[in-house]
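A single protein chain has been omitted from the complex, and every remaining protein chain is retained in its original position.
Naming follows writing order (A, B, C and D), and every chain is counted from residue 1.
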Amino acid sequence: MVLAKVVGTLVSTQKESSMDGLKFLILQNVDIEGKSTGGFVVAADAVDAGAGEMVLYASGSSARQTKQTNNRPCDAVVMAIVDNWETDGKFKYKKGIND
Amino acid sequence: MVLAKVVGTLVSTQKESSMDGLKFLILQNVDIEGKSTGGFVVAADAVDAGAGEMVLYASGSSARQTKQTNNRPCDAVVMAIVDNWETDGKFKYKKGIND
Amino acid sequence: MVLAKVVGTLVSTQKESSMDGLKFLILQNVDIEGKSTGGFVVAADAVDAGAGEMVLYASGSSARQTKQTNNRPCDAVVMAIVDNWETDGKFKYKKGIND
Amino acid sequence: MVLAKVVGTLVSTQKESSMDGLKFLILQNVDIEGKSTGGFVVAADAVDAGAGEMVLYASGSSARQTKQTNNRPCDAVVMAIVDNWETDGKFKYKKGIND
Partner (left out) sequence: MVLAKVVGTLVSTQKESSMDGLKFLILQNVDIEGKSTGGFVVAADAVDAGAGEMVLYASGSSARQTKQTNNRPCDAVVMAIVDNWETDGKFKYKKGIND
């Protein structure tokens, strides 16, 4: 999975009918320090994530293994909101503190 | 999914027979500001997208989860035409205004 | 799908038995102008493509959605020979003219 | 599969329900010398890997071919802890010696 920050939303009226009801989030990829890498992706939301939250997203066929995305033409899904992560025993990100 | 702009079309007569009837679109990848990133891809069209429209496309096995592309050797499909997107509460693109 | 030009062939005698009879093509990726990008890939041939032809290839599980490649350890297949493509209404490539 | 070193862990409370009980590891990709390449990924743990261990991870649909990750929105899984590797007959890494 890849770490990213929710930075926006996208609206589409004319879409493949099975995509109706899915929320599209714009995600900014972040590095291990939580800083933007410059890359971004548009993902479906399976966990009710909001702007500014750090999340994990899954890509490819794994993005269809949620109730919301099953059998849909969706190749990226937010499947977890991140509380915190650490490397070498030091917290790099804590929700509510490093936002 | 990835943001892109429809910039052209491609014609193929001699192709895998299951691809008959599919329309091939040439997509220019765009960044979060809607500017070209230099990359492009050829995708099947599942939503009747036209030249100049901003779209989302799905890749890999997810590209086969539409009526048009099911069980076909197709690894990219346009599955949504974009109305607008915003980041940090500001619109970056609105159809008909930023085209 | 990705645009590429057939530039060569590859021979393998000792291979996974299900690959017997498949023709391996060496493809040079091309950009939207039809110029080499420097990248290349080896793909199975599902459309009897020949040296010098512009083609589309599909990757991943989609590469197995042809009669020739079904259930085989094949992750790239040439599934269309390109007649022409245009961007912004101008032909970038026409078979027999820009070869 | 890709070589990586376990450098941390990630905690998520609000996630797709099927992900409950999975442990998320932060992996630093390494090159053939065992040095960091700068890239990293978040993967589920299928082999009880610990901080500092060299591991292999599998991506995409292959990441779901373990008991822990089957049918889950998981696109990267640690499926092996590395004892050693060699190139051209010389050991590049031995567990317990090059850690």
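What we mean here is this: a residue touches a chain if its C-beta (ideal position, glycine included) is under 8 Å from a C-beta of that chain, and two chains touch if they have at least 3 such contacts.
All of these numbers come straight from a predicted model, not from anything done at the bench.
With the missing chain put back, which residues of chain C would touch it? List them for me.
Chain C touches the missing chain through residues 7-16, 18-19, 24, 26, 28, 40-43, 51, 60-61, 63-64, 71-76.
In the complete complex, the non-displayed chain touches which residues of chain D?
1-3, 31-32, 46-48, 56, 58-66, 69, 77, 79-89, 92
Going forward, only the chains that are shown with their structure count from here on.
So if I superpose chain C on chain D by CA, what angle comes out, to the nearest 5°?
A turn of 145 degrees brings the C-alpha atoms of chain C onto chain D.
What whole-number Å value describes the gap between the mean CA coordinates of chain B and chain D?
Taking the average C-alpha coordinate of chain B and of chain D, the gap between them is 33 Å.
Based only on mean CA positions, could you tell me how far chain A sits from chain D in angstrom?
Using C-alpha averages as centres, the distance is 21 Å.
Hey, what residues on chain B touch two or more of the other chains?
60-61, 63-64
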